[in-house]
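Here the complex is missing one protein chain, while the rest keep their positions.
The chains carry the letters A and B, assigned in the order they are written, with residues numbered from 1 in each.
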Amino acid sequence: MTDQEASHLEFRDISKSFGPVVANNSVSFKVERGTVHGLIGENGAGKTTLMSMLFGLYDPDGGEVLINGARADIKTPSDAIRLGIGMVHQHFMLVERQTALQNLMLGSEGGFWLGRRNGQARREIEAIQQRYGLEFPLDVPVGQLAVGIQQRIEIVKALYRGAELLILDEPTSVLTPPEVELLFHVMRDLVADGKTVVLITHKLQEVMEATRNVTILRHGEVVDTLRTAETSREALAEGMVGRALRARPVERKPCGEAVKVSVENLTVCDSRDIRLVRDVSFEIREGEILGVAGVSGNGQSEILRAMAGLMPVTSGRIRMRDIEIGAGDSIGLAELRQRGVGLVPEDRLGEALVGAWPASENAVLGLTRTPFYDTLTARYPGAEMHSEWCGDLMRDHDVRPADPARRMSFFSGGNQQKLVIGRELSFDPDVLLIGQPTRGVDIGAIEFIHDHLRQERDKGKALMVVSVELEELIALSDRVLVMFEGRSMGVLDKSEFSERRIGMMMAGYSKEATAEMSQEVAE
Amino acid sequence: MDFADIPLLLASAIRLSIPLIFAAIAGLYAERSGIIDIGLEGKMLLGAFAAGAVASVAGNPYVGLLGAMAVGVMVSLVQGVASVRFRGNQLVLGLAINIIATGLTVFVGIALYARGGQTPPLPDGARFSAIAPQFSWLEGVPALQSALAGLAGGHTILTLGAFVAVAVTYLVLYHSSFGLRMYACGDKPEALDSAGVSVYRMRYQAMVINGLLCGAAGAYLAIVQGGAFYRDMTAGQGYLALAALIFGNWKPVRVLLVCQLFAATDALQSRLQGLSIAEVDVPVQAIQAMPYVLAILLLAITAGKSEAPLAGGKPYTKGQR
Partner (left out) sequence: MTAHTQSALGGLLASLLNIAAALFLGGVLILAVGENPFRAYAAVLEGAFGTVDGIGYTLHYATNFIFSGLGFALAAHVRQFNIGGEGQAYFAGLIVAVLCIWLPWMPWWALLPLAVAGAALFGAAWAAVPAYLVVRRNCHLVITTIMFNFIASLLMIYLIVSVLRPAGSMAPAGPGLEPGQRLPQIIDMINSFGFRFQPAPLNVMIFVALAVSYAVYRALWRTKWGYELRAAGANDRAARVAGVPIGRMTAQAICLSGALVGLMAVNEIMGAQHRLTLDFALGYGFIGIAVALIGANTPLGIVAAAVLFGALYQGGASLVFLFPSVSREVVVVLQGLVIFFAGGLATMLRPYADALTGALLSRSTAKTEGA
């Protein structure tokens, strides 16, 4: 495909395992200098692990990395930086209480005392900012800046350290569509300056739009490396998943008339009195799934948390069945569950499970304060109640391996989530609040989980699904609420929404301003 | 208590604050780099023992100080390796060091000196000489002259050392690359790692400084205050230093002021004994309890607004997020 001299980076037979889990198996491919190279694959396909090895965060078990045709021995990030490799991690590596300038200088201060070096660094950084149009304030603590701005700081940080090869790990998942446009523009400028970009993503549209070549990973192995111009979205998708994807016919019963959830003028503030949700209203009827869309950090999580009683309501009112939550009311999750509201939190290992415990103990987490627990004690008399119940739960919800004694953190993301959803459905809540139902979940489990949620809807329940995956919301929701900077940009009916329209609303365009797009859908 | 006592009282407060300052600044380095240090008490105690023993052999306080620092660094490094390399539970490790120190100092003391755990009393030559400036240029204003002489008198080189340590720490923390890296190391070690700086090395460096300062704190107790090592002579000062560090919000100058506050209540003790309020005698023990009560009150006030290093207490594993 390319000759030796032109390739900036080459992997040869790189392998890496974590205990019994093989993350990368004999991975080999080349990245041409001065191109954007896409690296795609499902969650857990080994993309991030591979790039972390390139950046010196892990040592490979075997194989070698060549930079500019020469074998590179990268043991630490400082080796990587010396070799001109820069990485923008999915979770930013910024010290939030320090300013952008401090973050940029960290590790490359140029001497013991800072003093005059601050000014020198400031000039160099401003030059980079101007060249690529990456504006951000240098003297504000980074934590106070929006996520999109923080990403710019990360890119400039890599460039300030002299990166010639820039790795971007899922950079667009935190960006609005206009910000994505800007990022692609920056990538083109970088390539024009002779730099190389590796773009890690699972969004095929981005690959088609921005890359010259693309490598597909599946289960830690390279499926293929292709010229983007010579392939198609469908071919890439099949490569990622390993089989043809069928479009699922969406058949459903119409939802009922009864309103199960109504939220009126909800405002939620954090502990510093910053308004995260501003005056949001919506309803969910029986037999309906309401999707909540938005770039993460625009108030969706806080709506979910306020409804679950995990954050206080500042003003406005939440009604769910016979429950009412207003300002000053504190209602615990124990009471919500008793009164028929279930919650699947966004952060699975952080808030839904105890990773260090066996599955059996996790199978009753949150149930102890429901009347359902008493039926469990009646159904499984004896000391091994948790294990027996867990075994049944695992069978009913296809959790594999069905071993109640296995440590929870050893299960895959999909199996963990199946257990969580099964557990939450077990006490038959009438209203179900779900955050990121398929984050870190493999495709097979995604279908299972989606089918499950649709079944619950068809039983007449009211479901709210908060997700950053637009495709998921479109596949699952009957209506979609779009959030931007804590405000509702409007609620779209199934007949009104398209990926593009929701995307525009996520960037702050109102429902009305995007109205002509619904015609596009209709056509 | 009359007005003329105030300079003397302040001078005594400053003298009592020195071990607290050394220990609290030692804690500042450890914790800013991300290692919670409950073990200040034990390292002070071991430092005090080493100072007492070495100074009595060498007959020289500076050698005693060096001995205390060497022991401090050794123990800090062991603590550092167990915390960093073996990802131990930092709270448990600190507690363990305190308990080992209580036992080890007495055990070795009895084995060496057979004095019930005490080291031999230090002769004057083995103690730091006190400075006694006369401020003769103020002869015209005798009140001020005696006040200043009272305030400045009776201190040793270590008093100066403690204040210099605070000043240097301030400069290093806010105006050097070392401080920048240490802040990152305690707040978000993965950011430091991905910036190409070893988190482990940073923490070990911080622990070396921590050990030097703990040694100095112990040396002050044994050589300046006690004139020998006595069993359990720290009497909770390591924990008070930790409270000062927390209430001082991990900022050197504030930590210094809090240490002065603790020391002042301690210094007041000797003045307040025999005090009676509304004709009821205040028990001596109530006065002795003041620094401890004050520490609890201060901690209760601080709650919620702290600058505590975010990654403190969490072992760092490379590549983990």
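Quick notes
Please note the rule applied: a contact is a pair of C-beta atoms (placed from the backbone, for glycine too) under 8 Å apart; a residue touches a chain by one contact, two chains touch by 3 or more.
As the structure is a prediction and not an experimental result, all values here were calculated from the model.
Note that of A:212, A:406, A:450 or A:500, the residue touching the chain absent from this view is A:406.
Among B:10, B:100, B:272 or B:310, only B:100 touches the chain left out of the display.
Contact with the omitted chain, checked across B:17, B:33, B:56 or B:83, is made by B:83.
Chain A meets the missing chain through residues 308, 310, 332-337, 343, 345, 347, 350-358, 361, 364-366, 368-369, 373, 383, 403, 405-407. Those residues of chain B that touch the chain absent from the view are 38, 82-83, 86-93, 95-104, 106-108, 110-111, 114, 117, 235-236, 239, 242-243, 246, 283-286, 288-289, 292-293, 295-296, 299-300, 302-304.
Everything below uses one rule, namely that only the chains that are shown with their structure count from here on.
Here the CA centre of chain A is 46 Å from the CA centre of chain B. Residues of chain A that touch chain B in their complex: 52, 55, 57-58, 76-78, 80-82, 87, 89, 91, 93-98, 102-103, 105-115, 157, 161. Residues of chain B that touch chain A in their complex: 175-178, 180-181, 183-184, 187-188, 190-198, 307, 310, 318-319, 321.
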